[in-house]
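Some notes on the structure that comes next.
Note that this complex is displayed minus one protein chain, with the remaining chains in position.
And now, subunit A:
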Amino acid sequence: MFKIAYYPGCSGQGTSLEYDSSTRAVCKALDVELVDIPDWSCCGSTPAHTVNHVLSAALSARNLAQVEVMGMDKVTTPCPSCLTNLRTAAHKMEDPGFRTKANALLDVPCNGNVDAQSVLQVLTEHVDLELIKSKVVKPLTGIKIACYYGCIMNRPPELMRFDHHENPMAMDNLMTALGAEVVPFALKVECCGASYGIPRNDIVTRLSGKLLDAGRDVGADAFVTACPLCQMNLDLRQGQINHALHEKFKIPVFYYTQLLGYALGLDRAVLGFEKLCVDPRLALGKIKQPAQAR
């Protein structure tokens, strides 16, 4: 049993409930114990660091301090944006001058000894791929998948230090292990438009539309993502994209944990397929059923 502190992030409580619940379920199934940080707060998200770097770092540092109080030195989060903030904060806290300024805003000082990792990195580095293979009960044979990492999961490489910053392979390898056919998707680390969804919808529809287009070009039945914002832009806004670009995309966008849970045969209720906006049934229908289930 591998034990690690868990930081769900705000989206896990709202827009990506299914990511949070499926993450918890697959980690449990793969013997990774997630210990929730008590009284965690927002990581600062996108707005905080545009206003004040000390405040932004302090928001994340508060959560890191909580992990230290728990007596742990590692924390994991499913959300790449939260991860960036946690890692950036930890990096900035290495500077003693900066640490003093940030700690002045906190009740419990943060020493900056906590390493933050994405759930994907934990699954890649602490769980044997062979073990995952051995636990697969419903292999994903027959479905073609485009793995989309988003722009900040692996970048900047000096900060994130996980996988390759231009051509990451963690999700590809995972999906291949589950039996799915991974298509050569060239725009793995391209930006989806991120939080421009509200102020500049045209940017998001253009950038996300390009991703869907590239995925369709290489014959993907579905996307898998690791980022709540990417998932939202591609899935929830697929109608807007179709409208803006005069397209007819109908490609479901899964969290990788959802398909992982599906392959492991977990309870459909915790995987939350019904939360997806683009109907995933057609794509899931491509998966060949194992002989005994027929």
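The definition used in the following text is that contacts are C-beta pairs under 8 Å (C-beta built on N, C-alpha and C of every residue); 3 or more make two chains touch, one makes a residue touch a chain; residues count from 1.
FYI, contacts and distances are computed from a predicted model.
Per the UniProt record, the absent chain's protein name among "Na+/H+ antiporter", "Heterodisulfide reductase subunit A", "Phosphate transport system permease protein PstA" or "NADH-quinone oxidoreductase subunit M" is "Heterodisulfide reductase subunit A". In the complete assembly, the contact with the undisplayed chain comes from A:Leu187, out of A:Ala146, A:Leu187, A:Ala226 or A:Leu259.
If you put the hidden chain back, the residue from A:Ala214, A:Val270 or A:Ala283 that touches it is A:Ala214.
Checked against the full complex, the candidates A:Glu94, A:Asp107 or A:Glu166 give a single residue touching the omitted chain, namely A:Glu166.
Summarising the interface, subunit A meets the missing chain with residues 164-167, 184, 186-187, 214, 217.
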